[in-house]
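Every protein chain but one is kept in place in this view of the complex.
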Amino acid sequence: MQLLDPLFGSEAVCGIFSEAASLQRMLDFEAALARAGASVGLITVAAAEAIGAQCRVENLDTKALAFAAADAGNLAIPLVKQLTRRVELVSPDAAAYVHWGATSQDVIDTALVLQMRDALAEIERSAVELCHQLSELVLNHRGTPMVARTWMQQAVPTTFGVKAAGWLDAMLRHRERLAELRTRLFVLQFGGAAGTLAALGKRAQGVAEALARELKLGLPEIPWHTQRDRVAEAGTVLALCVGSLGKMARDIVLLTQTEVAEASEAGRPGKGGSSTMPHKQNPVGCAVILAAAERVPGLAATLLHAMTQEHERGLGNWHAEWETVPEVFRLTSGAMVRAVEVIRDLQVHPEAMRANLDKSNGLIFAEAVTMALAPGMGKPKAHQLLEEASRVTVSSNRHLRDVLSEMHEVQAAFDKASLGALFEAKDYLGSSEQFIESVLQRAHEADKKNTR
Amino acid sequence: MQLLDPLFGSEAVCGIFSEAASLQRMLDFEAALARAGASVGLITVAAAEAIGAQCRVENLDTKALAFAAADAGNLAIPLVKQLTRRVELVSPDAAAYVHWGATSQDVIDTALVLQMRDALAEIERSAVELCHQLSELVLNHRGTPMVARTWMQQAVPTTFGVKAAGWLDAMLRHRERLAELRTRLFVLQFGGAAGTLAALGKRAQGVAEALARELKLGLPEIPWHTQRDRVAEAGTVLALCVGSLGKMARDIVLLTQTEVAEASEAGRPGKGGSSTMPHKQNPVGCAVILAAAERVPGLAATLLHAMTQEHERGLGNWHAEWETVPEVFRLTSGAMVRAVEVIRDLQVHPEAMRANLDKSNGLIFAEAVTMALAPGMGKPKAHQLLEEASRVTVSSNRHLRDVLSEMHEVQAAFDKASLGALFEAKDYLGSSEQFIESVLQRAHEADKKNTR
Amino acid sequence: MQLLDPLFGSEAVCGIFSEAASLQRMLDFEAALARAGASVGLITVAAAEAIGAQCRVENLDTKALAFAAADAGNLAIPLVKQLTRRVELVSPDAAAYVHWGATSQDVIDTALVLQMRDALAEIERSAVELCHQLSELVLNHRGTPMVARTWMQQAVPTTFGVKAAGWLDAMLRHRERLAELRTRLFVLQFGGAAGTLAALGKRAQGVAEALARELKLGLPEIPWHTQRDRVAEAGTVLALCVGSLGKMARDIVLLTQTEVAEASEAGRPGKGGSSTMPHKQNPVGCAVILAAAERVPGLAATLLHAMTQEHERGLGNWHAEWETVPEVFRLTSGAMVRAVEVIRDLQVHPEAMRANLDKSNGLIFAEAVTMALAPGMGKPKAHQLLEEASRVTVSSNRHLRDVLSEMHEVQAAFDKASLGALFEAKDYLGSSEQFIESVLQRAHEADKKNTR
Partner (left out) sequence: MQLLDPLFGSEAVCGIFSEAASLQRMLDFEAALARAGASVGLITVAAAEAIGAQCRVENLDTKALAFAAADAGNLAIPLVKQLTRRVELVSPDAAAYVHWGATSQDVIDTALVLQMRDALAEIERSAVELCHQLSELVLNHRGTPMVARTWMQQAVPTTFGVKAAGWLDAMLRHRERLAELRTRLFVLQFGGAAGTLAALGKRAQGVAEALARELKLGLPEIPWHTQRDRVAEAGTVLALCVGSLGKMARDIVLLTQTEVAEASEAGRPGKGGSSTMPHKQNPVGCAVILAAAERVPGLAATLLHAMTQEHERGLGNWHAEWETVPEVFRLTSGAMVRAVEVIRDLQVHPEAMRANLDKSNGLIFAEAVTMALAPGMGKPKAHQLLEEASRVTVSSNRHLRDVLSEMHEVQAAFDKASLGALFEAKDYLGSSEQFIESVLQRAHEADKKNTR
């Protein structure tokens, strides 16, 4: 475990990409390859079993592996050497068949695909959970009025339900994207030295099919050693996901500011406290999410850049993926797990929302009044009139309603009660309800689709 | 037209994102909004027509617009003002209804969606054309042997058909991605001041539906002013596409090196010549593609980063999209159009490929010999023996076959003719044919799906 | 002018990188090259004059140039052709000497250096002006108490002067960096076909020296066609600068939030208004700065990435610089000019700052009380006591002072007046004054250094 894993990553995904798990996945490939070879008669079942029996990470000298990789240029070469030596001790015959027909990149890429499959399952699980939490939040606050803010300025009323529905809506699209990714991504890498499987001769297809079956992976049309769109796509789909989580966290931290105080991350002893300021309750969960949103785009760009790999094996650009892909998964999973926590425990303060709705001296209802005046006097004139009244409101620090009530164009249009009624947030929510309904409906359908 | 548009962009896509076309798309939104309003009785048909009649880019003072945008913070505000003034001259009544119920971002985002729809159609058209060109290239060279290179070193034999099939395979996946993108991306943006459509009251849904119909766009569950995953996804899908084009161009420029000379970009007078070196024939098309592959990842990262937009309207991050999205489309389209040209006119030199197959003194057949010896002596021993023979080959500058023929382990295994036969590229191509077949089959299916 | 130039760029720098100015700079190189040739007797003075006379951008057919560049792969080749044809009409003899000894990249890079020199002068001018504005702001508000915020939560008191001094401090470092950049960046590019100046034979050094003199550029040790650290450094130094401007803008927009209201961007008719909400006053200047801070890092990364250029001329990666470098300068200059405006016109609201200091019910003085109690009871115990009191303060919505006054440990330590005195912001400002003094002193020294 890295020191900052509990802060930035999820336990599950950090585990999947741990050194031991990564090496084990490479050994899983070698074991499956041996079994596949046996299944087509390329090697004996006994040899396959002898190889398989040694394919345990505990058997490796990982420190020696690390140093050998510095010379070899990748981990697979010394791993295969160590494995071969182990098998030799038990069965010199079997040793001859270790890694038969495969190249280093076959091992490394397939192991990565297996890890990405496990990690994506975790991330999708969190995404589903997050959608559930968000749906509940939307339901609970569909009628909680608050102020909408554009350019970080109070604009017009909305509800907290609408805001949360926006977060949910994006997350539903990410679930779609994650699903679409699967068929392209969960495929075997198996091409031999340079992508022709020549070393396996006529048995190549048989071995490839058996190997894919063993690992429960799809068999691609052709090896993809230097066609990295699959890997880069995984990075970008996760980056999109993190971007939306970052938007949600950005909204929440803005709401948790002392002066706004409309929401807060739940605290608990030891969480979010300050080393010097005993009263502080820091939004740690959101900070973690925002840190991911700050870092993942650059990592995704690296994966996109690294796609221009040379001929049949990339030189440097392939290497650039090795630590970048796990990092993207780690940060995404960490952000996702935190998001579930933040939303689950979010403390919403409707009374503060209500208080902030009053903070602009009625200016957030300027549009409502404009639209009410527009049918009578035309929108341009109404707009102009409200601009004037808004200016007076600001300079005199009076309520817009009072300023308006003294203007004769307004008097001509409304009596006092009608004017006052225009300043009710709950009556100026437009299609909020319908929007929420549509999003919740889609969430419901996503779940039905999921369980099928 | 920008000075470097013909070099870096495609004519079609540069046109779609030209200043005039961009402003016209915003005016198209305003005209459609007026018609939508009329269709639900919000405004009169006459007013809608009066507004629509003025929605022509020729009516705008674009210079004034540009300066006003610097103060307003976006183009839509001064555009609506100019439009309103124009309509006022003709019909003061109609002027009152310009932009009714919409916010600046509704105009700007929807116009962008319309442009992206047109631009993606162009890019997909090019992608289809590129797949056709690549299929033909694969077919023509399925039997053209060449050397496969890993780490930029000669490795084992392959065919040019396999290499080109790899390029085609990736492009087929990009067509899938582009198709999946459509339903998410081609939707209306319409939320009014802060996403509730409150200004339109009960007629909001009717106007929204009519507006979507007018513009032939989908109606999203909820406005998405600060949920930017749709836009960022467009950027990343194009970036993936450019990455694969870059890989193809990288391969080609490596092949066109004077010392390799296995392929060349077709020249024509004025194309690829040097200002000082009359003999030069520069791969200009590939340079353009590689430039795109160098630039688009950073732009995609910007779009991903910009997703954390505040509350109901982004501040700075939304603005960051405005020039970035068109740039991504421009560079992608330019790279795509060049790729079609490069592949269509590519000059392939099979004789040079053949000559380069001979350049390693037989070393590229080391694996073939290893695999032939392995059944007899075990792979580790075979591998070791070939390492030794390879060293001697290099140090003595003799042919591997000759070195091997003097080793008694080899003599024991093969007679001279059998040994010689191991050095035939065409007999060491493994599953090349099947891989090519599978990819071409998928290309065929993609076309059938496309035309349905 | 581009439609969004007035919004995102500065007039001066957009002018410097306009198409006409860019082409003129290339022609300036050709004219200077001719004069340099004449000065060492390589060509006649008459020929140099004939060439120089044609080196005016008005003489070019820029549209033809744009299309020719698409084939040629750069603008210099067709530009030299057009220029040569023009010279031929006047003096066929002189035409023979156009571009003598230079390569396309010599023209393009040197023109770029000349533009960067002009643009950096503009940016430095703005930086100096910004430092003056900031110094004044610091002076005016060195004693204006406000709340410091960590994790976007109220923390302890500070002054607005300290905050602004932080902005100023960074900007002073950027002026240093910009100055250090100059000697490395303002150098000639002149290497001929592949960096040896072979075509000029023995006169090469003479021409190079004369050319550098003509253009008032340094003469580098060796041509740097594919050593791009100079160009990339310019990009990163500007990116650092934009990052600090972004930090300043981020602070300001947080202060301008309706609920905080401690500062606001000055409005004027047409500036920052909303299309639908007449009362809105949007921080347009800060949005422009933040948009730059969002975009420039990705562009800088592109320049860094593009450094791995091949052999003696980059392929694609050099091309990737052409639009990226001007974009970085444009966005930086735009952000800088806006920053000057924003700071010059910034409306600071000390009364709101004061009001916000009271908003936490005294919690922002928790540290002050802790430190006052610590000498007596030890810091851990004091910290614990304040944590407890803070909790009670929050749950009971009472003032921390009142909660504390009831705790006997506190009563034991302070009388009521002494306790009350701990809640004075102006008495808990620590070294604020000294910090401000040091920064202003450095600002003063920077100006003295500048004028020397």
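When the chains are written out, they are named A, B and C in that same order, and each has its own residue count from 1.
Note that in this section contacts are C-beta pairs under 8 Å (C-beta built on N, C-alpha and C of every residue); 3 or more make two chains touch, one makes a residue touch a chain.
The structure presented is a predicted model; accordingly, all values stated were derived computationally and were not measured.
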| item | value |
| --- | --- |
| Visible chains in contact with the missing one | A, B, C |
| Of A:Ala95, A:Leu299, A:Met353 or A:Ala382, the residue in touch with the unshown chain | A:Leu299 |
| Touch criterion as defined above, residue of A:Thr226, A:Asn282 or A:Thr370 at the omitted chain | A:Asn282 |
| From A:Met1, A:Val90 or A:Ala355, residue that would touch the chain that is not displayed | A:Met1 |
| Option from C:Arg25, C:Arg86 or C:Arg149 whose C-beta touches the chain left out | C:Arg149 |
| Full-complex contact with the absent chain, from C:Ser18, C:Gln309 or C:Asn361 | C:Gln309 |
| Touching residues (missing chain, whole complex) on chain C | 73, 84, 88, 92-93, 95-98, 100, 103, 148-152, 155-158, 162-163, 165-167, 169-170, 173-174, 176-177, 180, 184, 192-201, 204-205, 208, 220-224, 226-230, 232-233, 236-237, 239-240, 243-244, 246-247, 249-251, 254, 290, 293-294, 296-298, 300-302, 304-305, 307-313, 315, 367-368, 370-371, 374, 378-381, 428-432, 434-436, 438-439, 441-442 |
| Those residues of chain B which, in the complete complex, touch the missing chain | 147, 149-156, 253-254, 256-260, 272-274, 276-283, 287, 298, 301, 305, 356, 359-360, 363-364, 366-367, 370, 383-384, 386-387, 389-390, 393-394, 400 |
| Where the unshown chain meets chain A, residue by residue | 1-8, 19, 22-23, 62-63, 65-77, 80, 99, 102-104, 192-193, 199, 249, 253, 268, 270-277, 282-284, 286-291, 293-295, 297-299, 301-302, 305-306, 315-317, 319-320, 322-324 |
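Following the convention adopted for this analysis, only the chains that are shown with their structure count from here on.
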| item | value |
| --- | --- |
| Most distant chain from chain A by Cα centroid | C |
| Rounded Å distance, chain A centre to chain B centre (Cα mean) | 24 |
| Sites on chain C at which at least two other chains make contact | 253, 272-274, 276-277, 282-283, 287, 298, 301, 305 |
